[in-house]
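Chains shown are a subset, placed as in the full complex.
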Amino acid sequence: MTLKAIALNSTLKSSEGEPSSTERMLSLIATAMDKAGVKTQTIRLADFNIKPGVTSDEGEGDEWPGIRKKILDADILVLGSPIWMGQPDSISKRVLERMDAFFDEMDDEGRMVSYGMVAAVAVVGNEDGAHHVCAELYQGLNDVGFTLAPNAVAYWVGEAMGSTNFIDLPEVPKTVQKTVDMLARNSVHLAKLMKNNPFPGQK
Amino acid sequence: MTLKAIALNSTLKSSEGEPSSTERMLSLIATAMDKAGVKTQTIRLADFNIKPGVTSDEGEGDEWPGIRKKILDADILVLGSPIWMGQPDSISKRVLERMDAFFDEMDDEGRMVSYGMVAAVAVVGNEDGAHHVCAELYQGLNDVGFTLAPNAVAYWVGEAMGSTNFIDLPEVPKTVQKTVDMLARNSVHLAKLMKNNPFPGQK
């Protein structure tokens, strides 16, 4: 059985801008997933026009439909958000809003289209906010049908009011690498189980 | 002394779309402000191109600078957000991100440019989430220099898993009108005091 992961990078900066700390964290996760036999495709969301709305297609120019298809083709979703003011950023929120449409998108057994997928979260910031970003994303992702393995987050933040970026750390702290490995190990284990044993539908 | 209020409507729908429940709440607030002698200008954010970023000008095509100017020209800011998944929406988050720039925008006395302004919040949703939207917006707004009068929110949500829109209620519930009046009364009172008695600067 081959599993696929998709990683969404919700940094506010497009690929043409400065390097992204969130990208570095997602890259660590992709490497750990790879060791577990899972290939990860990463999408830099700021490069796309994801229109505001809560449907799966917001019409002309909306590039969400293509991203949505890639999400649903995968077995594991990793949502990466930078922290601004201790909170998830506007692009990760946009993603949740667009997935709100899943509530009405059911398969023949009455399960949301996302059922059977495992979600995990990556969070980075200069300082403070990782746990809360997790809380927000966990709740949103779980509401729209994703399963969460234990310790479903890899994160880094600096000391209070710090200004260091994760991407500028000379080395990845061991504690961070440990959360990355745990995230990959647990999410892959769970995704395999669920792929072979789908959730029951509603009669 | 004449005070001015600015109301930001962060509905995901542009003016050309369906009517906005958030607009109805902001309109109630504007009426209550008017009774207290304060004129309110409302901006429908989805009509503008507010680019992602955390500076006050994100370059070509960015329409935030004009909105930012109007905010800082006012004495009271009312930030209105719909609820999606129990959380503030991506457009209200975008506003907070852009106001993150205030941290580095000081007057001669070392006060953020927003010091002296009162903020309030309006929240509507089919169901559940108003208190949390408040919490997120209060914290973000307070971080970037706004003052919060007591009971700085007017909100409405329906019963759990409801689908009624605030705009479709035949009448505004008395409890809602009460929060609207309280918000206007307290915010105007505080804004007047603060206009006449600015916060001390940092030496």
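When the chains are written out, they are named A and B in that same order, and each has its own residue count from 1.
The definition used in the following text is that a contact is a pair of C-beta atoms (placed from the backbone, for glycine too) under 8 Å apart; a residue touches a chain by one contact, two chains touch by 3 or more.
None of the values given here were measured: they were computed from a predicted structure.
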Query raised in the report: So 2 chains are in place, but how many copies does the full assembly in this file really have?
Result: 4
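Keep this in mind: only the chains that are shown with their structure count from here on.
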Query - Centre-to-centre distance between subunit B and subunit A (centres being mean Cα positions), rounded to whole Å - result: 29
Requested in this report: Quick one: which bits of subunit A touch subunit B in the complex? Just the residue numbers, please.
Outcome: 12-13, 46, 52-54, 84-91, 93-94, 96-97, 100, 136, 139-140, 143-144
